[in-house]
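Every protein chain except one is present and positioned as in the full complex.
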Amino acid sequence: MKYTTIIFSTILIGIHSHAQDVNTLIKQVKNKLDNVNSYIATGSMKTSIAYLKIPIAKVNIQYKKPNDLIIKSNNGVTFVPKGVDAISLQKLFSSEFTAIDGGTEMIKQKKLRTVRLLPTSQQSNIVLSTVYINESDLVVEKSSTTTKDDGTYEMEMQYGKYIQFGLPDRIVFTFNAKDYKIPKGLTLDFDNASSRNQKIDKTMLNKGRAEIVFQQYTIN
Amino acid sequence: MGQNIVEVEGLSKSFASFEAVKHISFQIEKGSVYGFLGQNGAGKSTTMRMLLSLIQPNSGNIRIFGKPLKGNEKSILSNIGAIIEKPDTYGYLSGYDNLKIFSKIFSRPTSLSALDVLLEKVGLKGRGKDKVKSYSQGMKQRLGIAIALLNDPDFIMLDEPTNGLDPQGITEIRNLIGHFSKNEGKTILVSSHLLNEIEMVADSMIILHKGEKIAEGKVQQLLDPTKTIVTIETSNLQGAMNLIQNSNWSNKLASNNELRFEMDKEEIPLLVKSLVEHDIPVSNVQSNHSLENYFLKLTNA
Partner (left out) sequence: MSIWKLLEIELYKISKRPRTYISFAAISAIVLIFQFAFKADGENYMNLMLQGINDSFQLDKQQAMNGYFMCYIILNTLLVQVPILVALVAGDAISGEANMGTLRLLLSKPISRTEILIAKFLASVFYTIILLIWMAFFALVLSLWIFGSGDMLVFRVAGEVSQIMQIAQDDIVWRYLAAFGYAAVALTVIASLAVFLSLFAENSIGPIITTICIVLVFTIVSNMNIPVIDTHVKPFLFTSYLVGWKGFFYIATTQDGIPIKGSIEDIQSIQRSLMILVGHIGLLLLLSIYIFKRKDILS
């Protein structure tokens, strides 16, 4: 019995001490991000979803503290996934939340600390976010966020030159999207043999992916 | 005998079961005015259309300017001017424009002055700029003639040229035909359903009725007061025909139990006598003095 109690308290203490750690960790990550007041970045965005055949877009990304992120295309028509502004992690950390330690996980041969963030506000669109933090560099390498309205989206970050600002060189943003059907009779298509045989991986219909590669940041 | 401009032999044309032209033959002498006489539907226009290669005959030969029409359409048609039925032209175009189009086809000059010369010739001077649809029937006829004369043809075909014209117009057309024949040496084929029209202008003529030739010859001869057309009613048509075939009476025509032909008035008693001698029962013998009566009787039948 005594033994059990000791184990139990150790776990509790452990959790407690971990929780402390996690909050500190989050704070450190957030502080690092907060060093950037605003930035303008150039880069490219490759949006992939089964029904879109679109070129890689050259984009300008403008960020202003705390939550203002705009993706603009240089060449006109660009499909910008909704919720892609979540790539600004400041936004994620700016709201009130409770952080829960999820231990460590090996992802792509890196040991990352898993932290679950539960918003405290009922109004928040986010239900749950899980962030995977590289503790030595104090950057988020991966996140997964479940929202009330926009489904679940995931992000994977790769860092390079701008790691000291917590700004990635490359982000892969994966999101849920609705199926797309053009209203019948609106197009009168040239139905050639190849198009008739065109089948689609139905499971892929609702999975979108946007890969943003940053070339240059101008940071203030 | 002059040279023949047109030689037609055994010409026939059917439309489905309707025989429009039945095995007709005739010749048109160079420099003459030749008349086509017959009521509407007699086969005049069909024959003229065949001469212009607008309609393909079922059988028979057509030679124009000494050449077979088939295979020589282009060279033959380049020396023919024609108005078939109505003198239709492009109503939405002006007189000038109409002339210009056909001048181009014949590679003739298309300058306004050249076109004015043509219009003056047919009495349409000053109306060249007006749309043809505003023209009177007579003016349309004149424009049609101007187009027919564009290429200075040796052979002119005029189908019912006086149709729809007022008396003055009719006279003008007659004078025009006379002018082209006598002064310019052109060969002219004129059709009409009125005998006196033909009588006034033509040298020779053919009478068509229901697609058949019923008379042909010099107008003077056909209208000769000493000649008459005799109609015999008999129950022995074959016998009467055999008898007449052996004689020199010409232009035989048999229908039902009637036989019609042309002969000298004075020979009528001789005819009756020989019919009786050959035991051919005759129920009626009738003699018509003028071609007019004959034609009317035939065509009203």
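Residue numbering begins at 1 within each chain, and the chains themselves are lettered A and B in the order written.
The rule is simple: a contact is a pair of C-beta atoms (placed from the backbone, for glycine too) under 8 Å apart; a residue touches a chain by one contact, two chains touch by 3 or more.
Treat the numbers as computed from the prediction; the structure is a model and nothing was measured.
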| item | value |
| --- | --- |
| Full-complex contact with the absent chain, from B:3, B:59 or B:78 | B:78 |
| Missing-chain contacts mapped onto chain A | 46-56, 73, 75-82, 175-184, 186-200, 208 |
| Positions on chain B where the hidden chain makes contact | 15, 49, 52-56, 73-78, 80, 82, 84-86, 88-93, 97, 101-102, 104-107, 144, 147 |
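We take it that only the chains that are shown with their structure count from here on.
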| item | value |
| --- | --- |
| Chain A and chain B: spacing of chain centres that average the CA atoms, whole Å | 99 |
